[in-house]
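With one protein chain removed, the remaining protein chains of the complex are shown where they sit.
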Amino acid sequence: MIESSHSRQDMQYRQFGMHRHAYAAMRKQSGVRALVVALAVATALWAALAARPLLAQNVDPTPIPAQEPAAAAGTPVSANDINAVARQLWCPLCSGVRLDACELKACAQMKDEIGIMLGQGTQVQEIKDIFVNRYGPQVLGEPPRSGFNWLAWALPFIVLVGGGVYLYTRARAMGREPNPAPSVAAAPTSEYDRKLDAELKQYD
Amino acid sequence: MIFDVGHLLLITALLLAIFGVVVAFWGGHTRNVKLVASSFNAVYATFALVALAAVILWYGLLGDHFELSYVWNHSEIALPNFYKFAALWGGQAGSLLFWVLILTAFGTAVALQNRNKHQVLMPYVNGVLMFTSVFFLTLLVFAASPFERVAFVPADGQGLNPLLQNYWMVIHPVMLYLGYVGLAVPFAFAGAALISRKLDNEWVRTVRRWTLIPWLFLSLGIIMGSQWAYMELGWGGYWAWDPVENASFLPWLTATAFLHSIIIQEQRGILKVWNMVLIWATYFLVILGTFTTRSGVLESVHAFARSNVGVYFLVFLIIVVFSFLYLLFTRLPLLKAEQPIDSYMSREAAFLANNWVFAAIAFATLWGTFFPMFSELLTGQRISVAAPFFNKVNGPLFMLLVILMGVGPLMGWRHTSAASLRKQFVWPLIAMVVIGVVTYFVGRSIFASLGLAVLAFAAATIVQEYVRGLMARRATTNENYLVAMGNLWRRNGRRYGGYLVHLSIVMIGVAVVGNEFYQQTTNVTLARGEVVQLGGFDIEFGGMRVENESNRDVYAAQVTIFDTDSGKQLGEIAPSRNVYFKTPDMPTSEVGLRMTPIQDVYVVLNGWDDTGNSATFTIYINPLTMWMWIGGLVLMLGTLIASWPSPTRRRSETFSAVAYATGD
Partner (left out) sequence: MSLDPLLTGDPLLTDDTLLPAEGPQKRSVYIWQGAIVLVLLLLFAGLGFQLWRTNHAEQRAAGSAPAFTVTTFDGETISSADLLGKGVVLNFWASWCDPCREEADLLQANWERERENGIVFVGLDYLDQEPAALAYMEEFGITYPSGQDLQSNAARRYGIKGVPETFFINPEGAITEIVIGPITGQARMDTLLDEIRPVQ
């Protein structure tokens, strides 16, 4: 069985027209590079995206004029000003309903209070802090980044990276050790597929 | 009387299913032909009994038999017949009955199709499927009987939950259940392979289609659910990462990963353990999702009324998990990989990476869904994990997935040369850069442009593959483009149908980016005849009108939309509120919607004064959102093409082992 698996591997090397060691080295190098690049890109992207609050509520590319928070005390506060803040908060009485879309009486009162606070010149961040202090972190719609709740953010990342590293080492180990399982010849393709593949090759 | 018969039918079905499980496993183990034959008969008979019980409940619903507690709680005389029919799955007990009905129907279909095939596997397949039926029938008999009576005969029922009285809400659960329950079939085959130790590629080849079809239903169920949320909930979005939504999305993620990874097992003989784990995880997540939505363990707007089915579910879950782990661990040596991965620049490596990201997304979603529970247990503080968390964590992961979706088809099996890669990547990369730059100058949002650029890349690779396929066919056969396309689909459905599904995912991605990043909104009170301007539209309020229907009043605002620049009238919509007589304090919302592929004008009626002379609206402009529904149609088409038996393949089914392994 071991012999058969060897001969199969040898065939691969011939296919690539390379000496066995050169092939192994190339495979290793390109593998490491590809994985490192992929991991780095993924990590950087993710870190960049997750580190700062970004989605629609905050980075509105084309804010309609009325949506900008009232700048100073005394300016009249419109429903749009209030909703711009309410979009960033979650109804503590409901599950998973954004405050601006919530139609409970309690939510209406919360929006009224946001209006009062905006009218007094309170900044959006302060309003959010007041809400968290009063109703608890559930109004944020995400785990606060402190204490145990860091785990909510960290674990998916740890699993992603850990899984990637595990896969990488396993794939390498698999490639290195002589193959223990019975080798099945690569299945011959059906007539049609072979023809199509041949045609496709011409275009490459 | 007739309803006692219904209850009796369920008890008989339970006993029969238990009998079926015993003879299936015993017959499979001792290879006793007669026992195995009786397990098949038990499958058919259980289905017949459950179907009869369902018919009796339908009779109760349509005939307004309010002496049944279920009918009393979920129907009323004035309810339109359509919803009376649908009330079967509108409540806890009925939907459990519906669930068993679908499960036994699937079991029967599998048994009929494979009566004389897979002799080693089939007894166990019957056994595993029937074991699941036993569980649900136990619930129906002991914990949530749909045939329970009330002590008196009420004159009228309490009515169906108003939120469920919507066309989409009627089909969406059916689709979801068909998907959910159907995924038990591939799991049953996996279980059968483990139990019988017949762990070659046979079960994997058999379940591909049995996975694709439930996957299609599940996908459509999720999309229809989004459609319902978009039209009914009135917050301008379609997906809130609510625990119940996540419960349907989790098995979708693992099932999608499974559909990809079985291709590598067929092709290269690797990932055998992983495939087992994936399909088990899918089944586990289906049951877990059902458990969480029905036991009150997680808070959600969609959850069923709390009841005592939770303990049953927990016990069943524990049985499923640990018996599977026992089987897997003892069979581990038989699941060795046959071939190594040759190169990281290969299609199997891309598939591997795809599975890695799918698994990560599934984990992040599961973790986020259950995190509030753990957090409260450990810190005593109540937190919520909603869209902000999932968007931040899953958003980038999905982007990575889309990149891999583009890269995969450009790779060859085993190894791709650098020269071929360069050639393959040129056009997609150009498309990516162009779209990225153009959208940035139009939309001014870096993240949206990043997302659209990546989507453009994936779309371009698919188009490129189609063009190459068409050219190749035309070069050999001289067909015209349409015929060539048809033949590509017919003869290489697995590959080109799959690409079509990828394209649908790109469309859905475009809709997500458009809705998430480019949405505009305003909240206004308009007097009759007054106009508000938003996103290039003039929106005019023309007054209120009331319609009286059998079980509700509909208050509709007449709203006309004009193009701001040309002043041309574009359409009329009627955002409305439904006030149900049985639940007047729970008015439901019906969004006024004008859909175009470019953008939706989406108007929610918040309130009005008694004279009807003024009303308050929340108006959203949702760019590109329609592509989500178009994507749903393309997804359906693609999946059907991919699962249609191809003429070439049918011919070679005799040496199917060889032929199946060659598909894409």
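To keep things simple, chains are lettered A and B as they appear, and every chain counts its residues starting from 1.
Keep in mind that, in the parts below, a residue touches a chain if its C-beta (ideal position, glycine included) is under 8 Å from a C-beta of that chain, and two chains touch if they have at least 3 such contacts.
Everything numeric here is computed off the predicted structure, so don't read it as measured data.
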### Task
Return the single residue from B:Ile171, B:Met373, B:Met595 or B:Ile630 that touches the missing chain.
B:Met373
### Query
Looking at the whole complex, which of B:Leu8, B:Val55, B:Leu325 or B:Val437 touches the chain that is not displayed?
B:Leu325
### Message
Touch as defined at the start, partner being the missing chain; which of B:Pro154, B:Gly296 or B:Gly542 qualifies?
### Response
B:Gly296
### Query
For the chain left off this view, which of B:Leu8, B:Val33 or B:Leu112 is in contact with it?
B:Val33
### Summary
It is residues of chain A that touch the chain not shown, namely 1, 92-93, 104-106, 108-110, 112-113, 116, 133-137, 180-181
### Message
List every residue of chain B that touches the chain not included in the displayed model.
### Response
31, 33, 36-37, 116, 119-120, 196-200, 291, 295-297, 306, 308, 310-311, 314, 317-318, 321-322, 325, 329, 332-334, 336, 370, 373-374, 377, 380-382
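The rule is simple: only the chains that are shown with their structure count from here on.
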#### Entry: Between chain B and chain A, distance of the C-alpha-averaged centres to the nearest whole Å
21
### Message
Can you tell me which positions in chain B touch chain A when the two form their complex?
### Response
233-236, 240-243, 267, 269-270, 299-301, 336-345, 349, 352-353, 356-357, 359-360, 363-364, 367-368, 371, 375, 378-379, 381-389, 391-393, 395-397, 399-400, 414-415, 420, 423, 443-445, 447-448, 468-469, 471-473, 475-476, 491-492, 516-525, 534-535, 606, 618, 648-649, 652, 657-659, 661-663
### Contact footprint of chain B on chain A as seen in their complex
12, 16, 27, 30-31, 34-35, 38, 42, 45-46, 49-50, 53-56, 59, 61-62, 64, 66-67, 78-80, 83, 90, 94-98, 100-101, 103, 136-144, 147-149, 151-153, 155-156, 159-160, 163-164, 167, 171, 174-175, 179-184, 187-193, 195-196, 199-200, 202-204
